[in-house]
Each structure stands twice: as C-alpha cells, then as structure tokens.
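Below is one structure. I have some questions about it.
This part shows chain A:
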Amino acid sequence: MSALLEVKNLQVRVEDREILHGLSLTVNKGEVHAIMGPNGSGKSTLSHVIAGKPGYEVTGGEILFKGEDLLEMSPDERAAKGVFLAFQYPVEIPGVATMTFLRTALNAQRKARGETELSTPDFLKKVREVAASLNIPQDMLRRGVNVGFSGGEKKRNEVLQMALFQPSLCILDEMDSGLDIDALRIAADGVNALRSSDRAMVVITHYQRLLNYIVPDYVHVMSKGRVVKSGGKELALELEESGYAQFEEQAA
Partner candidate 1 sequence: MPAELETVERVRRIDVDQYRYGFETIIESEKAPKGLSEDTVRFISEKKNEPAWMLEWRLEAFRRWQTMQEPTWARVDYPKIDYQDLYYYAAPKKKPELASLDEVDPEILKTYEKLGIPLREQEILAGVVRPEGERRVAVDAVFDSVSVATTFQKELKQAGVIFMPISEAIREHPDLVKKYLGSVVPTSDNFFATLNSAVFSDGSFVYVPPGVRCPMELSTYFRINERNTGQFERTLIIADKGAYVSYLEGCTAPQRDENQLHAAVVELVAHDDAEIKYSTVQNWYPGNSEGKGGVYNFVTKRGDCRGRNSKISWTQVETGSAITWKYPSCILRGDNSRGEFYSIAISNGYQQVDSGTKMIHLGKNTTSRIISKGIAAGKSQNTYRGLVSAHRKALGARNFTACDSLLIGDKCGAHTVPYVEAKNASALFEHEATTSKISEDVLFYCVQRGLSQEEAVGLVVNGFVKDVLQQLPMEFAVEAQKLISISLEGSVG
Partner candidate 2 sequence: MNVAVVKPTPERALGELFATARDRLPGSGIVSEVREAAFAEFAKRGLPNRRVEEWKYTDLRALLREVAPLAAAPDQAALAKAATAVAALDVIDAYKLVLVDGVFAPKLSDVSALEAGVRLNTLSEVLEDRDNKVRGDLLLTNATSDVMVSLNAAMATDGFVLNVDDNVALKKPIHIVHVATQTGTAAFTRSLLRVGKGAQATLVESFAAAAGAQTYQVHDAVVVWVGDDAQVQHVRLVEDSHDASNVSTAIVTLGAKTQFNSFNLTSGSVLSRYQGFLRFGGEHANATINGVNLLKDRQHGDTTLVLDHAVPHCDSREVFRAVVDDRAHSVFQGRINVHPDAQKTDARMMTRALLLSDEAEADNKPELEIFADDVQCGHGATTGALDESLLFYLRARGLSEKEAQALLIQAFVGEAMESIADEQLRELAIATAERWLAARG
C-alpha cells in the first residue's frame, strides 16, 4: 500500500538560513499524526512547504502525495488534489463575501478535478448544514472572509472549509493558538467529525492541550529542523511532563 503523504529527507531554506535539515515523515490514510516541538523547530515551515507557500527554497529531498511529486505543483493544484492547510492565522479578505469565496474555491477545485460545478441550491444547502453544525451564524457568511471575526470564529471558518472541500489530507497549523477552551472544543469537535478512514490529518501544535481533544495515533517531536522522536499518543503526555529541553540537545 502506498502512503498518502511521504516526506523524504526534506531540506528547506528561507533566504540564507536552513530551517529543515532532512526531515522525513510518512502518513497513511485514516491516520492522525501530531507534530510537536518548541518554537522555531520548523513545524510551521513544514506545513507551509507542503501547502506550497512562496518564499521557501527546497534544497533537497522530496514530498510525494498519493505517489505524485507535490513540489512540482502550484498551491491551487495541491488544493485540488486534496491538500488542505488550516492556517494558524487565517487572513482577512475585505470585500470578498465568505459565501462568494467558498463557492469560488469549491468550484475551482471541482473544475480542476474535472468534476461538474455544484448547483447553487446544492451548494447553499451544504454550506448551511455544515455551518449549523459548527455554530456559524448565517450573517458571518455574508461578511468579508474573516473580517471582524474573533479568533474562534476564524478557526471555525477554517473547519467549515475543511468540511466543505472534503480534502484527503488536513494539516492543522497551531489550531489552538489564541483560542479559549470553549472555542477550542467547538473547533476540535468539528475536526473529529471529519476523521475517517479515507482521510489523514497532521496536527501541528506546541502544547499537549489540543491533543486531549484531537487524539492522535502517532506523535512526532521536532527540534531544530528534524524529527527527533516518534511514538504513540503517550509521547505527548511524556513531553508535557519533561518538556522539550532533552530533545534540544539531542538535535544539536
């Protein structure tokens, strides 16, 4: 069986600085992987490179997604293939109504996959269902994308898109940052509802707290641009006890 996502010996630079020094990671369908590590360990860089954010230079290694070379694809091609990045800081787009944005994005993905565009009634029905399950009021959908949204609303909007686009790989970048416990629970419930045997998730987080809500199958610890330890969910608890310091030395 071929893996959904294979990151092999990935080396990445930003300007003159190498951030990832040969990182490898394999994620199969149906699995939830957590990537933990201190600030500056390269967690967010990994998520950005998988999604294709400009400004990163891949100097070595490869990323295969469903067996295809992901690094050769533009960000929108990756999205159409099923890569979804839930942003740590979702941007505000004034003047573009959330509803317009959702429909444009969904249809762009469908078109790229050679599928027919969703009819307006079908689209509206689907959005309303998902929005209701995430406690997203209708008026939020009429406003500009994320404009004036609270931190929790922005994250719920990310989960809404995840539910709508049905990607095969979800990368959740520091999904808990800036959320209080109630907002976190709502967002996490939304994510858990999307867990399935067809879909994999990579949960990036600094704190173990999030993993109480989204329980991973595997935990990887990153330090200084490498995965320094991998294990089961108990590894997260262990980290909570002992901190990252032990790995810092190991990586150096």
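If you want to know what made the cut, all candidates are chains of the complex that A comes from, given by their letters.
The rule we apply is simple: a contact is a pair of C-beta atoms (placed from the backbone, for glycine too) under 8 Å apart; a residue touches a chain by one contact, two chains touch by 3 or more; residues count from 1.
Quantities reported herein were computed from a predicted structural model and do not represent experimental measurements.
Candidate 2 is the one, among 1 or 2, that touches chain A in this complex.
Contact residues on chain A toward candidate 2 in their complex (touch as defined above): 51-54, 74-76, 78-80, 84-85, 87, 90-91, 93-96, 100-101, 104-106, 108-109, 112, 144, 161, 165.
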